[in-house]
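With one protein chain withheld, the remaining protein chains of the complex are depicted in position.
What follows is subunit A.
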Amino acid sequence: MNDPFALWVYLSSTPLLWLTVTLCVWVGADWLALKSGRNPLVNPVLLSIIAVGAVLLVTGTPYGRYFEGAQFVHFLLGPAIVAIAVPLVTNRRIVMENLLPLLGALLAGSVTAIVSVVLCGRLFGLPPDVLLALVPKSVTAGVAMGIAEQIGGSPSLTAVLVVLTGVTGAVLVTPIMNALKITDYAARGFSVGLASHGIGTARAFAVDPVAGTFAGIAMGLNAVLTSVLAPVLAAWLV
């Protein structure tokens, strides 16, 4: 194995290489985000996707082979959603105090997310198959893919749109809320968790623990409500 090309051919086909690349790129991106003082524009998810995507394109590595390694990270999405129960119970008092606002915001946000993306997409001339893939974009990845399949959209396209939505909300939430002078961190967190699921939740936890908890609640509740609303609204709108 002293031929570097043979070594590359071997390594690039193992999960070890792509898992390591994913983790190392993330460490670098998160370091940059920290150095920027958690500037919302320096989003570690977006930076990592660009860097890893560039490596795959330059080396001509198919996405399927990359995912064989990266799936070990991907798998933790499920346990991470379950783990939101812990901050939920720790902050149960403030959650109960905000129960009615939270339910009102859930309904308003969930409907707005679906209706606005379809109407806006139509305005920009997007074809129906892209519109269908956009419908569950505010819901966390695994759930959104299931909804897309159910309403006739492409799950793999939905997965990418979900992540782009997550990054968009995580980048925009702090400037918008600061411009509106909203200081209620429960409300701020809930809105970014609803619009931008786990990536918004990660952003909210980086800003404030109460915001993070409400973002996690919004992510969980919106996954449930969108599963119910999406088939009805998609049939009506698309």
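By our rule, a contact is a pair of C-beta atoms (placed from the backbone, for glycine too) under 8 Å apart; a residue touches a chain by one contact, two chains touch by 3 or more; residues count from 1.
Operating definition for what follows: contacts and distances are computed from a predicted model.
Of "Outer membrane protein OmpA-like peptidoglycan-associated protein", "Sugar ABC transporter permease", "ATP/GTP-binding protein" or "CidA/LrgA family protein", only "CidA/LrgA family protein" is the UniProt protein name of the chain excluded from the display. Contact with the undisplayed chain is limited, among A:70, A:132, A:148 or A:233, to A:70. The residue from A:132, A:163, A:210 or A:233 that touches the chain not shown here is A:163. The omitted chain makes contact with subunit A at the following residues, 22-23, 25-26, 30, 44-45, 48-49, 52-53, 56-57, 63, 66-67, 70-71, 73-74, 76-90, 92, 98, 100-109, 111-113, 116-117, 120-121, 123-127, 130, 134, 137-138, 141-143, 146, 156-157, 159-169, 172-173, 176-177, 180, 182, 184, 186-188, 190-192, 194-196, 198-199, 201-203, 205-206, 212, 216, 218, 220, 223-224, 227-228.
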